[in-house]
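Got a structure for you, questions after.
Heads up, one of the protein chains got dropped from this complex, but the rest are sitting where they should.
Up next is chain A:
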Amino acid sequence: MTAPLPDDATLTQSGAEIAAPTASILILACGALAREILAILRTNGWSHVTLQCLPAIWHNHPERITPAIEKAVTEARATYSQIFVAYADCGTGGQLEAACARLGVEMIAGPHCYSFFEGNDAFAAHAEDEITTFYLTDFLARQFDAFVWTPLGLDRYPQLLETYFGHYEKLVYLAQTDDDALTKKARDCATRMGLTFERRFTGYGDLATALEPLAAPAAKPG
């Protein structure tokens, strides 16, 4: 678990593997969660866990997530005795949950990372009052252009801003860490989108709880 974390652009487009040489447990995760999961693994000294991240940009293409997870789980079974899928529903419309149930692997509860970072119960409690809210996490604040501005063509066609975000009112930055520079970046994103700004510190929320069952090494297969 001492391998360096790949840069955000790599996590966005290609994904990455941060291997633990003697790992018995594999976490298959969205690349957008790499920093947070790695921080949890290192803080706890869990050297029995390998982290494999799929491209974070699939946040914009959720139809690609379930088939890729099915393939990765199938391929990893021979190597790892336990596999955990670090995705919530993430726009798969229940398909990922169904696939994980079929494959017999656990995943993170909740609709998406905004929800589990804040805590699924807390998020659900105000979801109806925040339908005009656009959320960012640490990763999405850093990768705002790659995930929002450029794919929506706002770099080329700024006149489309109202078409995309005309009904939004507020940007809430769900902060996993205290980072003044990142808060400023998130605030800038709100300004660019013409939205009011709110920072809400979440820490790792339900992500940390979801990973707790991985604390003990599992017996190696075979």
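General observations
Assume contacts are C-beta pairs under 8 Å (C-beta built on N, C-alpha and C of every residue); 3 or more make two chains touch, one makes a residue touch a chain; residues count from 1.
Methods note: contacts and distances are computed from a predicted model.
The UniProt record for the undisplayed chain lists the protein name "B12-binding domain-containing protein", from the options "Oligopeptide transport system permease protein OppB", "Sarcosine oxidase subunit beta", "Cysteine desulfurase" or "B12-binding domain-containing protein". Against the chain not displayed here, chain A makes contact via residues 62, 89, 91-94, 111, 127-128, 131-132, 152-154, 156-157, 160, 163-164, 167-168.
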